[in-house]
Each structure stands twice: as structure tokens, then as C-alpha cells.
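The structure's right below; bear with me while I get my questions together.
Of the protein chains in this complex, all but one are displayed in their positions.
Going in written order, the chains are labelled A, B and C, and every chain counts its residues from 1.
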Amino acid sequence: MTDTSRTPAAAPAGRPALLGQNQYGKSENRVVRITRDGGVHHIRDLNVSVALSGDMDDVHYSGSNASVLTTDTTKNTVFAFAKKHGIDSPEQFGMALARHFVTSQESIHRARIRIEEYAWDRIESSAADDVRHSFVRAGRETRTAQVTFDGAGWEIVGGLRDLVVLNSTDSEFWGYVKDPYTTLPETRDRVLATEVTACWRYGWPGAAVGEPDWEESYRLVRGHLLAAFADTYSLSLQQTLYEMGARVVDARPEVDEIRFSLPNKHHFLVDLEPFGLENDNEVYLAADRPYGLIEATVLREGADARIPVDMTNL
Amino acid sequence: MTDTSRTPAAAPAGRPALLGQNQYGKSENRVVRITRDGGVHHIRDLNVSVALSGDMDDVHYSGSNASVLTTDTTKNTVFAFAKKHGIDSPEQFGMALARHFVTSQESIHRARIRIEEYAWDRIESSAADDVRHSFVRAGRETRTAQVTFDGAGWEIVGGLRDLVVLNSTDSEFWGYVKDPYTTLPETRDRVLATEVTACWRYGWPGAAVGEPDWEESYRLVRGHLLAAFADTYSLSLQQTLYEMGARVVDARPEVDEIRFSLPNKHHFLVDLEPFGLENDNEVYLAADRPYGLIEATVLREGADARIPVDMTNL
Amino acid sequence: MTDTSRTPAAAPAGRPALLGQNQYGKSENRVVRITRDGGVHHIRDLNVSVALSGDMDDVHYSGSNASVLTTDTTKNTVFAFAKKHGIDSPEQFGMALARHFVTSQESIHRARIRIEEYAWDRIESSAADDVRHSFVRAGRETRTAQVTFDGAGWEIVGGLRDLVVLNSTDSEFWGYVKDPYTTLPETRDRVLATEVTACWRYGWPGAAVGEPDWEESYRLVRGHLLAAFADTYSLSLQQTLYEMGARVVDARPEVDEIRFSLPNKHHFLVDLEPFGLENDNEVYLAADRPYGLIEATVLREGADARIPVDMTNL
Partner (left out) sequence: MTDTSRTPAAAPAGRPALLGQNQYGKSENRVVRITRDGGVHHIRDLNVSVALSGDMDDVHYSGSNASVLTTDTTKNTVFAFAKKHGIDSPEQFGMALARHFVTSQESIHRARIRIEEYAWDRIESSAADDVRHSFVRAGRETRTAQVTFDGAGWEIVGGLRDLVVLNSTDSEFWGYVKDPYTTLPETRDRVLATEVTACWRYGWPGAAVGEPDWEESYRLVRGHLLAAFADTYSLSLQQTLYEMGARVVDARPEVDEIRFSLPNKHHFLVDLEPFGLENDNEVYLAADRPYGLIEATVLREGADARIPVDMTNL
């Protein structure tokens, strides 16, 4: 939903260079929202990044800020909206922000809100049941959301990153192409480990239809990803990727498309023979770099392909 | 040049989910190449990431690796090519690799090679002039390159990141929109600092025409970026961005398009009045988060817009 | 237990400089140990760093390696010992390594083994109960251990880092010194958050007495740290620190001394008045830098003070 079709404005007289696509905003607003339900407190902990685009030729060509809502103002809005609207989910919070920016400023035509959420668990304590205000960072994967609104349509993308998983068996790798640079021996039993980065696009068409339950959907997609990873007897990480995506598309009708970036976190079997020891798939060296990187999207039949697979910054 | 038009293959019978765009390869191969010219040594220090795509439905749908050149083989190829072809520039080295993968394997239709290069200076030593084999990491910005080849056409993108620059004056910020969430005071003199990430697409149409001098071009583009930053009296970071891009497009005919990601590294003037001190633009707090983020592409008139502005991972 | 009393050897003739304290070894050996109990697998995931010291004057003064067990050999030993001795706990594994280096090489007088352990949970799957080989990184805090052996005595230090905790109330801060640079308003209700780095020294005197149950002890110390943080009505982070340490010393007789490094992860109440909103301890900005840093050791009465409070690298 990036504005790829933008026709660059004419360049200023005598200048050879046109402004192309552009966006701006305040990134990484770290907002923590406490809600008090008597002595029982709840916490949501977000990192919110705002990117706006619209009629921004003048500020680039001449430095006139007349159409610019400052990034400082977008920061203030994030904190004010945490109070006014609360944070029920990253998606709901992002939608409130995106709608505000596009509908309140004529010069803003599109808003894209990116959110990371950090999870907290409650600390078990000896306090009474109605006194609960102590938390420990769960340290699990980071939940992500991206909300884009252009005044007409919505694109809502959920996601997660840093979900590290490992199967200590039920993974083979053989039957691949051998060219003059191939030295890798085939294997019928290896460790398969990866750090899942995934994002999934909701098919929700906008206000005419009820929204998905963003919280429930996140919880269930995460569960399907883990289960599919665990349940797949793997002949390649690509196959595991597809099975993870197909499980989500199959089980969660609200999801149309899911993109994965799966580094192959190599665990090399250590050669212990020089020390008179047999290594029967017991001792591994966990390597850092280089690593295989498998990236793909998986789509519901009939759905549009909108998430590009190649998303890393240059 | 991502294969965005890919028609997903039919899903396996009974499966709801199609494979969409995909790519794979070995990432972050850290190759160091020493060249000995008598006692005078030269060093190139790269981080090379390979991403291949093509006929890869089977490996995703069934785990058959029959069309898969392994990521381990792509790693071996990187090191072997460092010996066979040497490293004259990241662009030349990436081109040799991309051409090899696409032309040597029928199942590979497209190769994208990403390279980071780390710079080294010579250590001054008391050794004779013809004995020079000691180096110190320059620690300056990282040079980047991305080479994409699909068997027919080339896309060559140079770049850099982590180039941190600061003007201690000649920057103003005023005249912006005031909405109910605006509290920022206007200023006629502020520090302007940013960490430049830029990538630029060469217009080089392929083998029919001589290649640009990649080394010289990198050196000159970098110089123009610094000079334009320093020379621009700035009314907004957007204006500075445009001036940097326009300078490159104007001065370097081999560059058709340049994309920037410029975080506004805020330097807040510290209020020293409570301590009876005047702070006449002398003492600043360098802040981390949040930060304004300004992103845009600048294009040569008539050139295609091919680098999307919104490149960050979800 | 660093060899602080080392008498530097005489310097080589004509040299002005003596060798002082020194140590060497292979750092960050990433060893993953899988144990198969039928179809039920177990995993231990460590990062092991070896530091040896002893008769090492010659290698520094002349480059003679005759007394040097290479760092590569220490790496091999880590992987071989993972097979030979298994990994029951970081402490037990570190002890096996330290004993080996000191007792097998005359030139090695002291070995210090540092270990980080990363925790994994099992993935719930639909597999039969006796088929369990899928794991997800718990992502919780990292467990640490440091084992030092000099041929005569042992020093065993357990620990953890990256345990992030937050109380959303029951924290005050007032009554402090006001000097000419003090501007901070007092508060009777603030968020208190920190990222606990702690290490605790076991009083275990060596082989004459049975070892503590290292696994159980770690689990219980961690629980006491969390409970004490949650249960303490805090007037200062220093007070909370002491209560956490005192709880451990009180409840765990095997621990003689515990050291904390507690950054005060500031959560600033955002001023929403300019937007006509009241912020009744609901919306906070989570700040990065600068941060208060509180460091202290807490000791059992009668125990020696052996862990220095000031441990950060220069």
C-alpha cells in the first residue's frame, strides 16, 4: 500500500532532480500505558513509529513547513491517544492514530503506523488477589503491527519477530543440486533451528464489516506457527516455511497472506573423533554467521499478493 | 527489480495456500581478500549476502531439493570467486556472482547480491616503503552495494550507511502547522544532525555500454553528500535531504535515483537557567529515542522510480 | 579470587616494562547439548568462556609458546567435555573444565570459566507424549555462572542478567538532598522499573562438603529476587536492592554474598495538560538514557566481601 504510483511533481525551475516517494514522522515513541482496575493494574508497552505522506513537495523543494505537521506533534499525539483511546491492541491503537492524521490534516494523505509490543507477565507475589501491580518482562518474541490508511482503505498487518524455535531431530537435507562448488554432505538427521520473523495481512475490508478480534487472532496465529514448526517432518527449511504459512491460512480465515523471513540457525555437529569420542547427534556448535536465509510469502488462493518478499533495507 | 508480478503456482491438491514470492541464499559471508604486490599488501573486507529465486515451488510444497543449489554452495562460491576474480569493487564482485548463479543453473532465474564493505586505512610504520601490511579499520561509514540480475537486465545500486553528520548552526525550524497537539517552540538556530543511509541506482543499461568506474563514483557521491549537507542553510531536514539528492543527480550523470533515510538526531538545548547559567547554543543533550525520520527518493527527470521509499522490515 | 598478589617477574634485560596480571583462553564457545531419553529430548544451550593463568611470562616476553595450551585446544575441550561429562548445570560443567585445565597442565595455575545459559521451553505439539523434540527459546533472563579454581580452592558464583521488572505503584521518592543543581520534584507515586543483573557467591568450601543443588538453588534465588521486588514498598531503588539481597541471604543458606547492578529504567509521566487531558499515572514515556545506576553487594554477617561492586570494564 505504499504509494508507488506517485507522479513526481515538476522539479523547481532549473533543477535536474525530482522529488520521488517520501514519508516522515516520529519513530520509536516508547509509550507505556497502565490501567488501574482497583488494585489490579494492567500494562501495555509499545514502541510506536509514525510515517506520514501527502502534499510535501514544498518542504523538500524550498524548506517551507506550511504543510508540515511536525514529528514532535505526532509524538505528542501518540501519548495523548494512549490516554484518550487506551490501548486494547496494537492494531486498534494504530488505527486510531492513522485515522486521526489523515482526517485531521488536509496535507496528509496517508499514514502508516508501525508498532512493536513487548509482553509482560505478572510476578507471583504474596499480596492479596486484588493487589496486582508487579510485572516481569516476558522476554518472548516481540509482537508487531503495521496499520496503513489512505483515507479510503485500510491495510492491517500483524506480526512477530525473534521467535526462536528448534527441532532436535525429524529434519533431513539431501537430494540437492551438486555443482563444482558443492561440498556439503547430505544428512538424514540434523538440528533445524530458526528465528521466526513473520507478518500477516488481514483481509478485513474496512468499516463495513466487523473487525477481527486482533488479540485473539495474534494468540492463535502464534500458536499455529509453533505447532506447524513442531509437527512438520522437514526435508528443507522451505518446506517447513510453507507448512507454517499454510497452517495459518488454513486455520485463520481472517488472514489472507503471510510473509516469513527464516534464518537457518546452523547447529553444526562437532567432530569429536580426534578425541576418541563418538558424537551421536549430541553435541553441536551453534554458529552465528553466515546463515542460510529463507524468505517467502504464502497466500490464500484468490487473495492479492501485497507483501513484497524482499523487505530488508539496502 | 523484485519479481512482483510472479503468478503463484497452483497450490497442491487440497491445500488452501499458494506459495508467493520467495528467495533464499547464504547471508553474511565475511570474506577478506588480501592482495600482495611484493611487500605491499592490499585488503578488501566484505560481508556478502546471496538471494536466489526461480523454480522453487517443489522445495516449498514437497521438500524436494532437486532444483536447490544449497546455501552452503553459494557460500563456497563467494570465497572461490574472491580468489578467481578478485575484488575490484563491491559492484564488480556482486556482478560476477549474480551472473554465475543465473547462467549456471537452469532453476535460478534471478540473483540479488548484497554487499557491505568495511574500510581500512594503512598504519603509519617505520618499515620501508615497500613493506606495507599493517591496517587499522577506518571505522567510517559502511559502503553498500546491491546487484540484481535476471538473465536479461541488471540493476546496480550503490550506497552507504552510518555516515553521521552535524551542523552546529545554519538550521532553522518554524512556520509549521499548529494543531491541538503541537507544543514545539519555533527556532531560528538549532543543531541539525543525522545519520545518513543512502542508496543510489545507476542508470547503466548493461553490457552494451561501458560500466561506470564504481570506485570513483562511490568516492564522488560520498563527497557530494557531505558537501551538500554542509553547504545547505536548512529550513527543514526535508530540504537538506532534497539538496543532497539533487547535488548527486546533478553532478553524477551515472546516477538516476537516490533514496535517503535520515533520522533527525535531536540535540536538545539544555535549560541551564535554574542554575543561573545562560545557554547560548553551547550545551546540548544528544537524544536517542524517539527521533524524527525523514525518508524520500530523488530522481533524475525522465528516470523511472524504482527504489521504494518504504524499505524497512515490518 | 583474581590473582591480585602476583609479583611481576623481572623484566627482560634492558626493558622498562614488567608483565602484570594476565589471563587468556577461548571466549564464547556456543555449545548446545542434546540428550535423548528415547523420543524425549532435553537441551542445554551454553556460551562458555575460558580464562587461564599461570607461568606465562615467556610467551609475553619472547613469544615462546612452550607453556601455552592454545585457545583452540580449550575450545575443543569444551565440546569434548559436553559429550564426556554432560551438562547437568552450568556450575557442574564449569567445575569439570576448571579442574581439568589446572590439574592437567603444570603451567596453568588458575582457571576461570564463565558461562551464560539460554533457556528453552517445550513447544506444545500434537505428538505422542513420548515424542518431544521441539523447543522454543524462553527468551527470559540469561543465567550466568563463574567458576574459579586455583588447584586448592573453589569460588562458585551464580547469577542472572536481563531480568526486567516493574512495579506500577508502591514506589515513592522524596526527602533527598537539595543542592543548587537539584530540580527534580518529589513524588509519592511513581513507576519503579529495573533490569536486574545479579551474581551471588556460594559459600561452598569445596570437596569436603556436599555441593549445593545448583539447579534448585538458581530456581529459588530467582524466585526470591522477584518476590522481594514485588513485595517491597519502595522509598528508593537502593532500599529495594537491599531487600532483594537480604531476602536471598536470609532464605538461601548456601549463598554468602550477592551483588546487584540495577539501572533505574525511568518511566516519565507524560504531561498531557497542554492537550486538556489529565494523566493520573496512566501514560508514561519509557526512557533509554541517561539512567540512574545503583550498584551494591549484600553480605551474610561474617562472610568475606569478595565480589567487588565496581565490575564494569573501563
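Observations on the model:
Assume a contact is a pair of C-beta atoms (placed from the backbone, for glycine too) under 8 Å apart; a residue touches a chain by one contact, two chains touch by 3 or more.
This is a predicted model, so every value here is computed, not measured.
The chain not shown here is in contact, across the full complex, with A, B, C.
Listed residues A:35, A:103 or A:183: the one in touch with the omitted chain is A:183.
Within the full complex, the residue among C:33, C:112 or C:267 touching the omitted chain is C:112. Although one chain is not drawn, its touching partners on subunit A can still be listed: residues 180-181, 183, 274-275, 288-289.
The omitted chain makes contact with subunit C at the following residues, 2, 4, 6, 8, 11, 15-30, 49, 51, 56, 59-73, 75-77, 80, 104-105, 107, 112, 114, 144, 146, 157, 159, 173-177, 179, 181-184, 197, 199, 234-236, 238-239, 241-242, 245-246, 249-250, 257, 259, 261, 263-264, 289-301, 305, 307-314.
Even with one chain removed from view, subunit B keeps its contact list with that chain: residues 29-36, 41, 43, 45, 76, 79-80, 82-84, 120, 123-127, 133-141, 162-170, 191, 226-227, 229-231, 267, 270, 272, 274-275, 277, 279, 281-288.
Going forward, only the chains that are shown with their structure count from here on.
Over half of the residue numbers at the subunit A-subunit B interface are used by both copies of the sequence. Located most centrally within the structure is A, per distance between chain CA means and the overall CA mean.
One inter-chain figure worth recording: subunit A and subunit C are separated by 32 Å, centre to centre, where each centre is the mean of the chain's CA atoms.
If you average the CA atoms of subunit B and of subunit C, the two centres end up 38 Å from each other.
Distance between subunit A and subunit B, defined via averaged C-alpha coordinates, is recorded as 22 Å.
Residue positions of subunit C with contacts to 2 or more other chains are 274-275, 288.
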